[in-house]
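What follows is an incomplete set of chains from the complex, kept in their original frame.
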Amino acid sequence: MKKQQIADIFSRVREKRPLVHHITNYVTVNDCANITLCAGGAPVMADAVEEAVEMAAIANALVLNIGTLNRVQIESMELAGSMANEQKIPVILDPVGVGATQYRTKTAQRLMDRLDITVLKGNAGEIGVLAGAEANVRGVDSHGLSGDPVCIAQEYAEAAGLTVAISGATDVITDGKHTLLVENGHPMMGSISGTGCMAASVTGVFVAESKDPVLAAAAAFAAFGIAGERSAASARGPGSFKKGLFDELATLSPEDLARAARMKTV
Amino acid sequence: MKKQQIADIFSRVREKRPLVHHITNYVTVNDCANITLCAGGAPVMADAVEEAVEMAAIANALVLNIGTLNRVQIESMELAGSMANEQKIPVILDPVGVGATQYRTKTAQRLMDRLDITVLKGNAGEIGVLAGAEANVRGVDSHGLSGDPVCIAQEYAEAAGLTVAISGATDVITDGKHTLLVENGHPMMGSISGTGCMAASVTGVFVAESKDPVLAAAAAFAAFGIAGERSAASARGPGSFKKGLFDELATLSPEDLARAARMKTV
């Protein structure tokens, strides 16, 4: 396992403090800003058409999250995404609830068509919908996927030319050629709203400081998962778990991350 | 008191995990999502006109909250509400700050006119305004009601053909024929923003799994109030109180709810 490289990415993050521009939903936006800070990045949230391009141009990563879409936001996503592509700034797409409504499915597809996405992050149901597999999404929750998520992710990543990151009990991160499984995390992460969105933000922070999106995304998932494990150890319920999640990620060191990461290559 | 029925509704909630679609304000939306999870439901927030109908159609309850209105949101509320009515999905309306501005009063009235509302939940001032009683609303706070809230609620519920739920030191839940008073809760619930909105979300979760909206709403108020009482017992201030509120509701069991509910029929 690539312990040293993982520690190095996280050290670079903490040193450089990458600016992560978010165009995201209004439900979990505050959690995304705070987890970005805890991970070592600097968050900025700006979705007006008038400034999306300018903000993207100065960012080190761009996170697009379709949790609460509207027409203006889609336009801003396309504008900011194009600028990010031009400037070679990595773009993370979180297709929240894709498959639950046609609007989400069409929008995610459109963003995939028009932009070069660096990392597509979703749960098994969401990725399955985009990959054309038989998947089941209810509201914004995944209710599984027929077929092997690793194979589906690998084939789709290869075909679409991007890194796919599927969150779950075992996270799958792959670009089709290289595949990493991450086993950090805790069931309590499903007891609060926004852990999926936050994972995308942490991914943005890590991918900003690495040329290897598969490893960077896997390191981000490991870091976030370790924070979840540690917080769960002393949480009395979802409220204290959430508080602890921020505390644990902020106090995680690069060496500690490398030591506690449970990652394997397949 | 209906201890067994209350425990049964809550057991069903925990088993079925009803999907509660919210069209709500951007101030307390994250708290609403999290409290829905703690109560045992699955939250989804979607207010785009393009998807409001589709999301409502798959939901088990719809919560409409006018805390931060805009034109698009009102249109989505009407569309989602009509679909919910068609599909016999219960609709909870929280007319936040009605009476404070004409825009809120007109919008709440319009939603009441065009939709079949299952439960109208508000504080005494808000319900008073809609019922045509002499009421006083300042910003989004109730400053009381001339007259007996029980009588006002009963008459209005009967006339409007819905269940009215007034939050307060003693909560009043009535459909005009059956009236329940709930005495759970704690003054610290007023020390944080969003307890009113969260009560509507919990009501949505419970009403989704019962054919008796009066009992279900009363059980929801009791559950949320008990969580408040227990959190207040160890809170040092509003920050720790809020954290504890989520912890306590998430760990409340159906039997525990039935035991600790302080409810009476009038």
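The first chain written gets the first letter, and so on, giving A and B; residue counts start at 1 in each chain.
As a convention for this text, contacts are C-beta pairs under 8 Å (C-beta built on N, C-alpha and C of every residue); 3 or more make two chains touch, one makes a residue touch a chain.
No experiment lies behind these values; they were computed from the predicted model shown.
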Assembly copy number, counted for this structure file with 2 shown: 3
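In this text, only the chains that are shown with their structure count from here on.
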Angle (degrees, nearest 5) of the CA superposition of chain A onto chain B: 120
Approximate Å spacing (C-alpha centroids) for the pair chain A, chain B: 33
Residues on chain B engaged by chain A in the complex (per definition of touch): 19, 21, 26, 29-30, 33-34, 37-38, 42-48, 50-51, 54-55, 58-59, 72, 242-251
Chain A residues touching chain B - in the complex, by the definition given at the top: 25-28, 30-31, 67-71, 97, 100-104, 138-141, 191-194, 235-240, 242-243
